[in-house]
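Working notes for the structure below.
Note that one protein chain is taken out, while the other chains of the complex remain in position.
== chain A ==
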Amino acid sequence: MSFSTFRERWELFAGAVLSVAVGVALLQASMLVLAATGNPQIPPGLSRQEQDEIREGFVGAATVMGMTAFLAMFLAVFIVSSTFGFTVAQRRRDLALLRLTGGSRAQLRALLLSESLLLGVVGSVLGVPFGVVAQHVQTWLLIEIGLLPDGFTAPWRGWAAITAGVLGVGVALTGVFTASLRAARIRPLEALRETGKAARVMNTSRWLFGLSAAACTVAMVVWAQGTNLIGALMAALGISMCGAVAMSLLSPLVVPLTAWLLPSGLVRANLREGVRRSAATASPLIVLVSLLLGLSGTFGSLAAAGGEEAKRSVNAQLVVTSTGEEAERLPAVEGVAVASRQNAVDITITAEQPDEGPTRYYSGIVAVDPADYARTHHLPPSAGNLAALTGTTVFTGPARHGDGIIPGQVLAADAGGQPLQLTVVGGLPETLEAGDSFLLPRAALPRHVWSAAPTETVVQVVPGQNPADVADRIRRQGFGEIRTVPEWAAARARQTQDGNVEILTVLMGLAGLYALMAVVNAAVIAGAERRREFAVARVTGLTRRQVIGSAVAEAIAVALIGVVLGCVVAGAGLAGIGGAVRKAIGVTVVDVPWALLAIVVVGSVAVVATTTGITAAVTTRQRPVALVTAGE
């Protein structure tokens, strides 16, 4: 029975197999890359700084891959269960027929479960070669964005394929389990009705899970308002996933409502009638849109908020970039009240932590004039006082806030060959941007260490002077890069966001394609099942073109509904992050990714419309009379 059904309804089962296979592939690839990043391959002949950078890149790659694996798992569960649930719903009449000819409930469940076991196994096996491809793509992306060195390869590990495969089969079985319980309640009488009218779409479990997911989402939005930024980031991911689940479970309520917005006619009637079908197409779109826009909006908002915070933390008008030597001329320029020179010096600081052993820091070490620094920066220290930053002392910066380096501790430093013992006298609080690692008095360092160092000078203009005039005067002194504080802050935000976009590409690139594939899948399954309906419409007097046209119009409406619902979820995520940002820096900064939104709207509508159009064209190729009159 199982085997012969496969042959008959290949669109249905090809879709199901593919959804398992791609999910397994993504999971396997992420696990393989993740496992390989645990053991960094450092090319020989590199300086300590370069080695350190590569090591950091590996840690970053591991984090991204961990998140990707998590996301792949979520998508696999979501997409496979929604696809399998749809395949069961589409075969209501067949299943009722089975009951009519004497099949028991247990047999029906056994049939569906063995079917999904078969699909799961086939999908998982196919997933292995797919996974190798996915792994190449992920590795390539990670190398492209610079997290992993050139020539990185993740070795093959059998356990990853087995784990992913077992999960794939498990997901297929659990995905079909609730659907099979529901299918077992199909009454044999339904086989006798002409169209096999689908059951109530909003059944109890749909209500229950939909409402609890919605409640969870709202709770997370509220919780995010009062949490720190890491919490908000987690909440944003949680809101995107949980909200997407809620929206797709509850979408059968919304789709018919939105149908009222359309002019009356076949399209509107079909939308209200084919609720199950519309919901199946809309679900993966909701997930895709909410994750893509939610995550990108979250990252974007954090970057923008970081820029905003940087702008507010500085009590100055201009930022000049130069070398340390050149910057020494800035205080003398007419109209400059304070010029806080901040040299990014190339020295090594070693912190001996009791339980971790020595940690070496190479970057983010900034030499300052403590008095100038204090006059141009608002950020109050979380410990100690900048005035104490004299002699051989050091302040921990925002980036090292959480590292447990406490005032009174003595850190060893190597400043261009000269050993120093730096006493920690205070620290700055954590900021949205990672920020600097250490601040130390320039006077403690030999001149050659800071004279050539890349230097940012924060310039406070004499009250009453026009900052633009002062900037002109500085430019005439031969300084190249002079920016106003807002420009400088925006550039920093942009730089952070560029990095975010790269990470998002790795995270959502393949996962997004997976969700898009699920959209195509649902559209094909939905279209293929409407062969008879299309034929009836044509016999009633519609041309083939009109039938295809109305199917496409309906699909576009469903796609738009999916996108809108996804946007609602993404909006909830942004509300959460907005609240957290407000708590952190006092103003609400929210970045709506308009460009991405436009791409997503156009892209998903195009994909759904094209797929539906092609499916409708293929299913209406036969002469309609042949289909309408054929008994079965």
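The rule is short, and it goes like this: a contact is a pair of C-beta atoms (placed from the backbone, for glycine too) under 8 Å apart; a residue touches a chain by one contact, two chains touch by 3 or more; residues count from 1.
Assume contacts and distances are computed from a predicted model.
Engineer: As a check of understanding, state which of "Nucleotidyltransferase family protein", "ABC transporter", "Branched-chain amino acid transport system permease protein" or "NADH-quinone oxidoreductase subunit E" is the UniProt name of the chain not shown.
Structural biologist: From the choices "Nucleotidyltransferase family protein", "ABC transporter", "Branched-chain amino acid transport system permease protein" or "NADH-quinone oxidoreductase subunit E", the unshown chain carries the UniProt name "ABC transporter".
Engineer: Just name the one of A:G66, A:G146, A:G170 or A:P188 that touches the chain not displayed here.
Structural biologist: Of all options in A:G66, A:G146, A:G170 or A:P188, contact with the hidden chain holds for A:P188.
Engineer: With respect to the chain omitted from the figure, which of A:R99, A:R276 or A:R341 is a touching residue?
Structural biologist: A:R99
Engineer: Considering the whole complex rather than only what is displayed, give the residues of chain A touching the chain that is not shown.
Structural biologist: 1, 4-5, 7-9, 94, 97-105, 107, 187-189, 191-192, 194, 630-632
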